[in-house]
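Handing you this structure, nothing more for now.
What you see is the complex with one protein chain gone and the rest in place.
For reference, chains read A and B in written order, and residue numbers begin at 1 within each chain.
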Amino acid sequence: MSVSAPPTTLPRLLVGMPARGAMTLEHHLEIHGDLPPFARRRRDSALALINELERSGLRGRGGAAFPTATKMTAVAVARGRAIVVANGCEGEPASFKDRLLLERLPHLIIDGALLAAHAVDASEVLIAIDEHATRAVRATDKALRERTDLYRGTPPVRIITTPSGYVSGQEAAAVNFLNGGAAKPTAASAPIFERGVKGRPTLVNNVETLAHIALIARYGAIWFRELGTDTEPGSTLVTLGGAVVYPGVLEIETGTPIASLVHAAGGATEALRAFLLGGYAGTWVSGDVGYQLPLSRDRVSDVGASLGAGVVFALPNSACPVSEVAFAARWLSTQSAGQCGPCVHGLDAIATAIDQMRVGTGTDGALQRIRRWASLSSARGACAHPDGAARFIASATEVFANELADHACRGPCTGCLQPHLLPTPVAPPTQRAA
Amino acid sequence: MTSHLRVNWIACEAHGMCAELLPERITLDEWGYPIIDERPISPELEPHARRAVEACPTLALARAHTRQR
Partner (left out) sequence: MSPPLASTVGPSAYWYMTRATGTTALILLTLSVVLGVIDVERYTTTRMPRFVIDGVHRTVSLLAVTFLVVHIVTAALDSFASIPLIDAIVPFVGSYRPFWLGLGAASFDLVLAVVITSLARRRLGYRTWRFTHWLAYASWPIALLHGLGTGSDIKSTWMIAISGFCVAAVLLAVCIRVASGWPGRAGLRSVALGLAVCFAGGTALWLPSGPFAAGWARRSGTPTSLLRPATIRSAR
């Protein structure tokens, strides 16, 4: 067993990431060293791991930011043999970090998944990957075959491909799909940590969360807390897109202001109108507010925004915000699972109204109606999809109030003619380490 | 102990009987889906709330009891 020196600064997860292809097992062990041994007295070492995670203050990186140790404890004490799901579905089109980890650093994820399985005494591990992310599937599969029998006594790890879709990666949807149903959220009778896949207690962790676990198990909670803020320690992956020179995935410490992020990505290509934080379920903030904004959940929520799954999108002045928002609103409406009336009707009404404003055929009071529909869509569905869409729309109506009023009077502008900048799911990812 | 109403949004098909039977706490949006007023249900409204829950054809309305902290 080799012990490796912990990285003192950034990068942590992305250290040694190959420019192309996946990191081999050999290279992975060279850089990070071996995992601490899975002790024979399972219960003690499992408890020790959960305690270490608790001390580290690690929160989920899938968007909900739920304390990881709390989630694990809930699964560990639930009745029945647990099962671990590594969620790499990444339905958010503006986020590429999970795909990056799966394609280039799968061993980190698998390490984390095995550790999580050990902590909750799970008998199997499933890695859920979008069926269209073929490179990610191939790389993970190859990594699994590289390490057959690497750690004896660990549960089997399998890849399950899931249908693409914005809501497919939502926890309940993923579990429902793994149970043979559709990749749609359910009105669950019992929480997933009690009854999830096959009726067993299920631990669903984002793949980035698992990657952090893989390092915390090696280097400890104190090391993890050396970076980041007190309430949100550690590093986190952020997908920076839009009008920057080198868009891609960066690893930052929590609390880094967006200005540093943009600078690390080669700077902005032109003056920036606004930032979208958190992706399609996120919030718009104006350019000047955004530049100084430290990327931590507390500070971001102070301006009424949320980080979501670590997405920052820079909208340039030359783009038309109304056209971008109209496109996104329509896309969000099509991504509804179609199960709940308020979501189906509300999001459709919003998308139609915004598009009417864009082309100047909107009626009086359209903005008030849109705001009302957005508030009616919140907390009235089986999942948080309409809530996210509502948040996106509500913030857009505030930040872009002028442009919206302008379009409502005068119709489309020159910026509307350009292809939209917000990414669609088909766009190929570009990645880069900080 | 307070109780409040919970809607299973997947089961709800906008029949609207709940709003007819408990208009003090339930109104309908323009598509017929219920908007629940989160205020607690007073004892006088209890039988009406129970009746509204019983009347829902798709069993989408339920009562959830929460202990007062």
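Here is the rule we go by: contacts are C-beta pairs under 8 Å (C-beta built on N, C-alpha and C of every residue); 3 or more make two chains touch, one makes a residue touch a chain.
Bear in mind the structure is a predicted one, so any value in this text is a computation, not a measurement.
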item	value
Missing chain: touched chains present in the view	B
Residues in chain B touching the chain absent from view	11, 15-17, 20-21, 55, 57-59
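Definition applied: only the chains that are shown with their structure count from here on.
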item	value
Rounded Å distance, chain A centre to chain B centre (Cα mean)	34
Chain B contact footprint on chain A (complex, rising order)	186-187, 339-343, 345, 376, 380-382
Residue ranges of chain B touching chain A (in the complex, touch as defined)	7-14, 29, 31-33, 35
